[in-house]
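One chain of protein is taken out of this complex; the other chains stay put.
Take a look at chain A:
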Amino acid sequence: MSLPDIDHLLATLEQQLNHYLQHHGISNPLLIGIRTGGVWIAEELQRRLSLSGDMGVLDISFYRDDFTRKGLHPQVKGSQLPDSIEDRDIILIDDVIKSGRTIRAAMNELFDYGRPARIALVTLLDVGQRELPVQPDVCAHSMALASKQVIKLSGPEPLLLTVS
């Protein structure tokens, strides 16, 4: 399977996110990346959009709904968020959206830190196979993935997409 070029995807994401922020009148967004791939994308977007201020990192290990089946991730690194997310416009970023369960876990965790004004979801890729009614607001590329295929982003230097 051929995968889209990562630089092209990032440029598309930057353009679409910029448009989203302008359209919704968001001048002071808080970018929060979901570990691990989402953090790399968030860092890239923070730089490309020349956003000042803190960026957040979310580790959803303690919020996964498959904990009792798969166990705790052996390398939980923890979340790092600014002092307050209360009433902030949050741009939640992940590399790939598949079932939607990671995003559900991420939103559950975010609400344990405070009540944001809004959460928008940005993903680099949408590979379908949704199991929950969660859709990205901004997505650079949608593609079909066979049920047993897994797509991975490695990085951060260089960012590289692989499918196995």
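Just so we're on the same page, a residue touches a chain if its C-beta (ideal position, glycine included) is under 8 Å from a C-beta of that chain, and two chains touch if they have at least 3 such contacts; residues count from 1.
Operating definition for what follows: contacts and distances are computed from a predicted model.
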Task: Among "Aspartate carbamoyltransferase", "Urea carboxylase", "Sugar ABC transporter permease" or "Binding-protein-dependent transport systems inner membrane component", the UniProt name of the subunit that does not appear here - done: "Aspartate carbamoyltransferase"
Open item on the list: Touch as defined at the start, partner being the missing chain; which of A:A11, A:A117 or A:V150 qualifies?
Closed with: A:V150
Task: Where the missing chain touches chain A, by residue - done: 36-37, 59, 61-64, 66-80, 98-102, 105, 108, 112-114, 150
